[in-house]
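Just one protein chain is left out here, and the rest sit where they should.
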Amino acid sequence: MTPRYILIQTGRNLKQTWGTQIMTLITVSLSVFMFSFFFLVYTNMLNTGERLGDHIRLIVYMENEVPPEMEEQLATKIRQFSAVEKIVFKSRQDAFSDLSEQLNDDRDVLFDLGSDFLPPSIEVYPKRDLKSLTHIKLFSDFLANLPGAVKVQYGRDWIERFGSFTQLIQLIVLCSGILLILTATFMVASTIRLTVVSRQNELEILRLLGATKAYFQTPLILEGVIQGITGSIIGLTCLFSLYAWIKIKFAGPSFLEIFTLTFLPGSVTFSILFVSVSLCTLGSYISIRKFLKI
Amino acid sequence: MTPRYILIQTGRNLKQTWGTQIMTLITVSLSVFMFSFFFLVYTNMLNTGERLGDHIRLIVYMENEVPPEMEEQLATKIRQFSAVEKIVFKSRQDAFSDLSEQLNDDRDVLFDLGSDFLPPSIEVYPKRDLKSLTHIKLFSDFLANLPGAVKVQYGRDWIERFGSFTQLIQLIVLCSGILLILTATFMVASTIRLTVVSRQNELEILRLLGATKAYFQTPLILEGVIQGITGSIIGLTCLFSLYAWIKIKFAGPSFLEIFTLTFLPGSVTFSILFVSVSLCTLGSYISIRKFLKI
Amino acid sequence: MPQAPVSDSIIEFIKVTKIYSPDVVALNDISFNIRQGEMVFLTGMSGAGKTTLLKLICSLERPSKGLIEIMGEDINKMKSRDLQKLRQQTGVAYQDFKLLPKHTVYQNIAMPMEVTYMQPKQIKERIAFLLEAMDLTRKKEIQTDRLSRGEQQRVAIARAAANAPPLLLADEPTGNLDPTNTELVVNLFTALNQAGTTMIIATHDRSIYKETDHKIIDIDQGEITIHNNQAS
Partner (left out) sequence: MPQAPVSDSIIEFIKVTKIYSPDVVALNDISFNIRQGEMVFLTGMSGAGKTTLLKLICSLERPSKGLIEIMGEDINKMKSRDLQKLRQQTGVAYQDFKLLPKHTVYQNIAMPMEVTYMQPKQIKERIAFLLEAMDLTRKKEIQTDRLSRGEQQRVAIARAAANAPPLLLADEPTGNLDPTNTELVVNLFTALNQAGTTMIIATHDRSIYKETDHKIIDIDQGEITIHNNQAS
């Protein structure tokens, strides 16, 4: 069996059943597109979560200033509870200079008050990932129970809401993911069934004529491989176009400041390609096996 | 042709091709489920947007207090630009009493300063819908240009970010919607094709035996109707189960405070049912027409 | 010019030509008529056009040229309702049988009767009679794809005869049958014909027509010759 023969046979197969072939191709492309689309959304959500996290800090107001020799110990305790970016201990004096810096032009208001009317504090910058964001309420409760803590302050409303919102989005992505896998599996299965039905006669007769496994397997499997490669390339190209479109559409600086959209990294793109080619090949193989068993 | 005959024939059809029937049923259920799922997500997102909007106000600091006779005119101007919930004009005195109320225990700090060191302001509460939220930056720019306005203040960072975020989510829902419609259409088409293939022989022979249109149309159309009803009921039931599960899973008061999940209203549920039954019936009808023409 | 149709003719072909695209001339300018109650044999070499002629009669193919009248109606002017009526009144035993493979013998034979909404009891009786006539009673509940080819052929014949139609077309009805079963088929056909059915039988099997005096239409190169068999 020469390579030339295999190519001729594959070409003939593709030509003879082009209706089904195009249908399979659309199915594969659509599945790849949908899956990678949601994956892209998820990846970018993680990024966005990180960037939003940039601005989050919990301020623990203390009764008294933390003596420098205790700082290490407290920091360890906090880190044990949750991963943090950094911890800054602020004395009364630090707090005052921060405030006067913030007030800027209006700072003269403060001079009457003396520099120690503000409480000392510990500023905790949580790790910038979605997990930390969604658990921020728990974390703040923990901090409030530290010895000497008076009150914990953070953009409570907004952060909590954002946390819950993020949780809901995660749920949506999860549900969509499950639905997608169901749909994709189902679509591929039904397309394969169509192929099987349209090929049944031919494979059956080839078998009766004593065709070897290689004779009918090789071109059909090659067909699956071609379908997988073409389909996932089309799917990923569509995704990239959509991505480029969104990027142009939302090109304003204020938007990109918060959402630096990034495309799927090369390794992920390659994995998607690899998995979908494998699935298509497997699909062909399974549908052939059915006939070899008869 | 008695109703009894039609039922017997339909039952026989369903029994003889149960494999394909179940496949069609799964397809229909899955499509209905997916579509209504995303619809539900979208509806609830709108609700959430509204609730988040509750806490948003733009404060326009003015150079001088707005004379009462001008208030009406200014309010009209603002309303012309964007729909607002309410507009409150605050004098220096109002601002001072607000602040002292906020400071509560620490209010003695303020007595030294006199009651008019705070600027007069206009508080604008935007309409609580997603549109207003996403355009808040524009709105604030507009307000800053009002005569006499010094500065506009609002939870800028958070609101802007939330606005952009919401826009992105809208985009996701839109893309998912398009994908879903594509997928659903495609799946239904491929299932109908399978049904057509599996029935081709039978319909062809019936036609040769001189069967009237009614003879083969009625049971097949009834079959489509049954498929549509069963499929959409299953799909909506799945959705409701998922909804109930989410509600139980996130039953904490803090979550529900922000997201009061609601199910699709009855009218929408009914529309989905109606549309999917119509589509299935149409599907059967088209696939039969193909044969009547031969 | 076509003469006025004979009043009792059930089938009338006037200068009919059938060309399959692109260039296969199956029938070339043929005219004949068949009277009600006749039994006609159609002969000719393989590929002569016998099946084509039968297909024209039951409107499975349209003539390229010429006029065909069945039971007094021009098939070119028939509406879909008339066509259904005509098909219900024409039993056809196809050369490739056209049985439903996953249905039982009983269900296959019942189909044309169900299509005309015959009473279930009548259907049952008629099928019992036909199965007995075709020696298939044992196979009643078997799927037709599990039958031998000759058994399938007899099912096809039984189905064609099911409605006791006024017109019965049989295309090579004994190609897969041994002499004993051939006789069963011939007996059934004779009985139907005597009860008034017009029969057209395409066949290569000389044994079933050589001792009768029925009309024979022989197709050769698209032309027909009509014999009245008495001579042979």
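Each chain carries a letter (A, B and C) given by its place in the written order, and its residues are counted from 1.
Everything that follows uses one rule, which is that a contact is a pair of C-beta atoms (placed from the backbone, for glycine too) under 8 Å apart; a residue touches a chain by one contact, two chains touch by 3 or more.
Please read these numbers as outputs of a predicted model, since none were measured by experiment.
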In the complete complex, the chain left out here touches which of the visible ones? A, C
Touch with the omitted chain, as defined above, among A:Pro67, A:Gly210 or A:Gly266: A:Gly210
Pick from C:Asp8, C:Asp74, C:Asp96 or C:Asp213: which residue touches the chain that isn't shown? C:Asp96
Tell me which residue among C:Met45, C:Ala128, C:Ala191 or C:Ile226 touches the hidden chain in the full complex. C:Met45
Counting contacts across the full complex, list the positions on subunit C that touch the omitted chain. 20, 43-47, 51, 95-96, 146-151, 153-154, 171-172, 175-181, 204
Touching residues on subunit A - with respect to the absent chain: 1, 5, 16, 201-202, 204-213, 215, 292
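Everything that follows uses one rule, which is that only the chains that are shown with their structure count from here on.
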Co-neighbours of subunit B and subunit A - touch as defined: none
Which chain's C-alpha centroid is most distant from that of subunit A? C
Centre-most chain by CA centroid is B
Distance from the mean Cα position of subunit B to that of subunit A, given in whole angstrom: 23
I'd like to verify one number: the distance from the centre of subunit A to the centre of subunit C, where each centre is the average of its C-alpha atoms, in whole angstrom. 68
Centroid spacing, where centroids are CA-atom means, of subunit B and subunit C in whole angstrom: 63
For subunit A, residues contacting two or more additional chains: none
